[in-house]
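The other protein chains are all here in position, but one chain of the complex has been omitted.
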Amino acid sequence: MNVLTPANLRRIGNQRRLVTGLVITVVIALMAIVGPWLAPYGENDIVGKPFTHQGSWLGTDYLGQDVWSRVLDGGGSILLISVLATLLGMVVGIMIGVVAAYIGGWLDEGIMRLNDVALAFPQILLALLVLTAVDQPSWWMIVLLVGISHAPRVARVSRGVALGIVSRDYVTSAEALGESRLRVILAEVLPNMNAPLLAEAGLRLTYSIGMVAGIGFLGFATNPGAADWGQMINENRLALLVQPWGVLAPVIVIGIFTVGTNLMADGIAQLAGRGD
Amino acid sequence: MTDLATSAPDATAATPARPTPAGSAWLKWLARRLGLAVLTLWLCSVLVFFATAALGDPVRAILGKDYATSPERVAALTAQLRLDEPVITRYFQWLGGLFTGNLGESVANGLPVGSLVGDRIVNSAVLVLVSALVMIPVAFGIALVSANFRGKRTDSVIQIIMITAAGLPEFVVGILLVAVFSTTLLHVLPAVTIAGGGAPPWSKPASMILPVLTLVIAVAPYVARIVRSSLLEVLDSDYVELARLKGVPERVVLRKHALLNAIVPGIQVIALQLAWLAGGVVIVEYLFSYPGIGASLVDSVRNSDFPMVQVLAMTIAGVYVVVNLVADVLSILFTPRARTAIAS
Partner (left out) sequence: MTLTEEDVEAGCTVSGLRVALTGRGLDVVDEINLELRPGEVVGLVGESGSGKTTAGTALLAYARRGAFIERGTVAFEGVDVLALPWEQMREIRGMKIAYVPQDPGAALNPAIRIGRQIVELLELHGIGTAEERLAKARAGLLEVGLPDDDEFLARYPHQLSGGQVQRVALAMAFLPRPKVLVLDEPTTGLDVTTQGMVLQTVGELCRSHRVAALYVTHDLAVVATIADRVAVMYAGRIIELGPRDAMFRHPAHPYTRALLDAIPHLSRARALTGIPGRTPGPGRRPSGCRFNDRCEYVEDRCRDTEPPDVQVGPDHTAKCLRVGEIGSWDINRGNTTDTDPATSRDIILSVEDLRVFYGHKEVVHGVSFDVAKAEVVALVGESGSGKTTISRCVGGLHKQWTGELTFEGRPLGKGSRSRVSEDRKRIQYIFQNPYLSLNPRLTIQQIVSRPMELFGLAKGSQARDRVVELLEAVALGPTVLNLQTNRLSGGERQRVAIARALAAEPDLLVCDEITSALDVSVQGSIVALLENLRKTRQISMLFVTHNLALVRSIAARVQVLNAGELVESGFVVEVLDTPKHEYTKRLLSNSPTVA
């Protein structure tokens, strides 16, 4: 997988969108990871009366906790869950899509019909359905739900890309030589799907963040009381008129994060489009 | 060499022909497509039912802390929800109920689901339709402007704005809009849409503006991008180049040759986005307290109100399936090659 040759790195550097997106994403991710150590107060410390301007520069939230500290603390879980969910969705989706495209025939038809059923569900719906029966979802359950909801979409995209590749002569040539099916998929098909798959991963990450934060926003807390960007929005909604930062701070941070990942994904897609 | 299939004998104009009686193959294709849609809906119902009813313990979820302390309520609820019967039986009972109009009763307040859901479906439909009506011309307009100024500053700026907007989750957009127009920056628009007294939310149109705007901003960028790129693809195509080389004026080229061929991908994307809107309303309605199925769904999920959740979920899935079906049919109608391929 020779994506990172010097020539490629130069090309990547020339892409304003990709670089900008990458920078933004990394900055916010760092903030989420390192934040807890930089927070002036603990995530549950009461620093003043609720919805006032005491505490650090962003004021206090619905319980009197420091908004800025909670913002610094609240990204870790979202980041982790989103990345894991994206990985899960990509791996499962790619497996399904590539195998369907490669094997073809009835298997392909069958898999794609089932996939269409799964696609008939808005992504958030699946999560909500399961949450009906579960009071307080654990974090890995969210990972599973969001990841599985990505899989049909990723499967459809990867099947589309793989279809274009499996019929190419170099794949046929490998089969004529007698290469094992697994090796053909791993060595001939997948490496030539790098760029579109990376772009799709970036896109999925964007949606993951939106969904995970959205689930928290709707009030389904994995860890009520803990600092979490999505949950914070819900917790502080009432005071939007009076003390907006309890809501706006997490909203803005989430917004910047998704803009970053989306720019990154788009930059990769541009690169892929112009490259091969 | 391609097959020399014949098309419908309509030698008049360049407008797409209506399906004729001679195309009974058309009907066969339609029937097959409908069958597929029905199959999909059925599989969705399976998924909806088993996702809600088979995972976790419904009784425990509804009663919460009371589960351990009041066994009589546990027994009563179990009987009411018929949880002692096997899952498959319950599924078919539920499915049968859907067909006969017996949608079950809400666990939260005992009222029949149908009566609770009817108005809300209408409200959501209005929201989605209004959003779509605003979105389509906006997206197409942006795409046309962008394609016209391709490569220049205007195009780049539009692109950047579109990409930025496309990545934002709906609630981010919604809250930012609320902050700007309602609570923090300006105070011109209401932040919620409750009209009071059960009146429909559009009786106070000002309160619809922000929810519609949120949905439009969430959906338009993607549509604009797809339409723009298919316009550009067509404008670069060989037959458009030939039209120019024949001396056809640019606007005729755009109108006659390019637009027609760029519409099909546009339709597919619009359909996809409309279907997406069916799910996207969930968060937006919750945010603006809009009395539609989305907000209702969130409440029902929170209350573990299974019958409500199941019906609402099926409604949303149903909209998805129907809209995709319509999109497929429309795009076939607009693509002569596919039409005649079916007829041959």
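A few points about this structure:
Letters A and B mark the chains in the order given here, with residues in each chain numbered from 1 onward.
In this section, a residue touches a chain if its C-beta (ideal position, glycine included) is under 8 Å from a C-beta of that chain, and two chains touch if they have at least 3 such contacts.
Just so it is clear, the model here is predicted, and its values are computed rather than measured.
Across B:Leu36, B:Val248 or B:Val329, the single residue that touches the chain missing here is B:Val248. Contacts to the hidden chain, counted on chain B, fall at residues 1-11, 13-14, 16, 236-249, 252, 256-257, 260-261, 334-337, 340. Take chain A: the residues that touch the chain left off the picture are 1-2, 168-170, 172-179, 187-188, 191-192, 194, 276.
Going forward, only the chains that are shown with their structure count from here on.
Across the complex, chain B is touched by residues 17, 113-114, 116-118, 120-126, 128-135, 206, 209-211, 213-214, 217-220, 233, 240-241, 244, 247-248, 251-252, 254-255, 258-259, 261-263, 266 of chain A. Residues of chain B that touch chain A in their complex: 36, 39-41, 43-44, 47-48, 51-53, 55-58, 60-61, 64, 163-164, 166-172, 175-176, 178-179, 183-184, 191, 275-276, 278-280, 282-283, 286, 297-298, 300-302, 304-306, 309, 313, 316-317, 320-321, 324.
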